[in-house]
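Here's the structure we're looking at; comments come further down.
Only a single protein chain was left out; the remaining protein chains are all shown in position.
To keep things simple, chains are lettered A and B as they appear, and every chain counts its residues starting from 1.
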Amino acid sequence: MIEIRDVSKTFRRGNRTVQALGPIDLTVARGEFVTVLGPSGCGKTTLLHILGGFEMPTTGTVTVDGKVVTGPGRDRGMVFQEATLFPWRTVQDNVAWPSRVAGESKAQARERARELLARVGLSRFADAYPGELSGGMRQRAALARTLAMEPSVLLMDEPFGALDAQTREVMQEELTRLWQATGLTVIFITHDIAEAIFLGDRVVVMGAAPGQVVADTRIELARPRDARTKLDARILDYRQQFWQLLRDASPAAASASDPAQGQV
Amino acid sequence: MRQEMRPGTAPHRAVSPPLSPPAWQEFVRQRPWLVTLAFVLACLALWELAAARPGRPEYLLGPSQIFTELLALTQGGGLAAQVLASLRRALLGFAIGGGLGLLLGLLAGVSRNFRDLFDLTQAFTHPVPKIALFPVVAVVLGFTDISRVLIIAISAFFPAYLNAVNGALGVNPRLFWVARNVGASRWRSFWQVLLPASLPRAVVGLRISLMVSFVLMVATEVVGHSNGLGAALMRAYREGAYGPMYAGIVCTALCGMAANALLAQASRRLLAWQAHAGGHLG
Partner (left out) sequence: MAEVRALSLQGDGVHRAGLKVLGVVLALTAWQLYAMASGNRLVPSLPTIGNRLIELLQDPEFWEHTASTLRNGLMGLAIGLALAASAGYLAARNWVVDAAIHPVINLLYPVPKLALYPIVILVLGLDWPSRVAQVALECFFPLFVQCHAGVRAVGTRMEWLARNAGASSWETAREIVWHSALPFLLTGLRVAMPIVLIVTTVTEFIGDSQGLGHLIARSAAFFDTAAALSVVAVLGAIGFAADRLVVWLRQRLVFWEKGVVI
């Protein structure tokens, strides 16, 4: 239901033109969970911004459900790396806000917010302010708020990147559980190989300069996935595969360290 | 203040460990307000003594005398009317100048074009002491409330404007992206995202504006013919009526402090969410 056709993005620096992204051709089916894996600077965030309608492509079009994307919209919910909650509103008021903007009454919006908070496990913190919450809790609240928009697509920009390793793992398991229950289409950006494999139906690997699709691999791990999936032996193969791809795609990735490298 | 131990001498009483201060010092340290109180009382006492001394200058009144004078004026002599007249001017000027400064500042924060249009004019008018305009304004518009409130408003405008601009500029742009994602209109984004996000910094400007409003209130009343606290105390000074003069000063001071305290309280309420703030908020 998402068609990315011939999308590219160029910037002008002084009198040089720098092609940051593209050309990219990609199709995403409804209900798919696609992870986009790539080193820093490969344009994956730019691609997400274009999908969200916050940046315009220099060439090409993005079509969602048959309609061309020309700007931001409630059908495509963004989740950023920093939770970006309104610090002056309680968690519940934050999650209720999208409903209010859509014209729902205070009571309706509050009811909906309560539902969503229960979904993400934050019911106890409904009246807390974002400043009082930990990073993981803030991201859950941000997710709940985005879900309040009732989007058909979730665009997630390394949402767990700022969290510590343990919280990250917990959030990954929760996200996949949530996705399983809602059937949303998700495009998830990350530079973490393990995360990409665990979450995605497909992993799209991007290389840098200019950012383009280097590989598009289907992940054959069984659904639904949970903590036990991480023990599956095929993960190591995928890991090796993507590690190699990333290294070939960008010299910068080669200098990054992957804990898995030591094994096998 | 500890005594050195001379070698060869042995004290007959137990010596407390060298690093712990005497108990009373610790007691006071936990309650610094005791020192404040002691200091203030000492000052008041000295003042009272100086005022009671024979041969003191005529204009020196002690705290007790000022207090009785103040009471007398509150009961008898039209103090309320003066206070009301002054407060009305100061608060009106603050509301207009501060309010306008806040709104225009926020606008300038989000709109590069608007900000540039205002920029040089603001830079040139900012350094001018606005009170310097008062004689001219008074000549053109007369020594009326309009001219006074106008000067107060112009003076209150700038601190509010500058801080609102900085507040708006400092807002995380992602917050606006969230608003666009949700489909919020520009109007809604201005009032529900920009304003609360800029408020912490903007409020600092408003507090300065309020102080400035009070200073200008006094300044405009002291020049030319007027009513109000500033005028009253100037009149008392000229007539040598030192009692009412001091009472007027104390009254003015109290008004300034009260207004400031109220605004501080209000802003604490409005910005209650900040108390919980960690470092890395959206």
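As a working rule, a contact is a pair of C-beta atoms (placed from the backbone, for glycine too) under 8 Å apart; a residue touches a chain by one contact, two chains touch by 3 or more.
As the structure is a computational prediction, the values presented were derived from the model and not from experiment.
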{"item": "Residue of B:71, B:128, B:146 or B:272 touching the missing chain in the full complex", "value": "B:128"}
{"item": "Among B:101, B:167 or B:256, residue touching the chain not depicted", "value": "B:256"}
{"item": "Among B:164, B:178 or B:219, residue touching the chain not depicted", "value": "B:219"}
{"item": "Residue touching the undisplayed chain, where the options are B:51, B:87, B:100 or B:211", "value": "B:211"}
{"item": "Missing-partner contacts on subunit B, residue numbers", "value": "29, 32-36, 38-40, 57, 59, 112-113, 116-121, 123-133, 135-136, 138-140, 210-211, 214-215, 217-219, 222-223, 229-230, 233-234, 236-237, 245, 248-249, 252-253, 256-257, 259-260"}
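Here, only the chains that are shown with their structure count from here on.
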{"item": "Euclidean distance of C-alpha centroids - subunit A vs subunit B, Å", "value": "48"}
{"item": "Touching residues (chain side subunit A, partner subunit B) in the complex", "value": "52, 54, 71-74, 76-78, 80, 82-89, 97-98, 101-102, 128-132, 135, 145-146, 149, 162"}
{"item": "Contact set on subunit B toward subunit A in their complex", "value": "172, 174-175, 177-178, 180-184, 188, 192-193, 196-197, 199, 271, 273-274, 276-278, 280-282"}
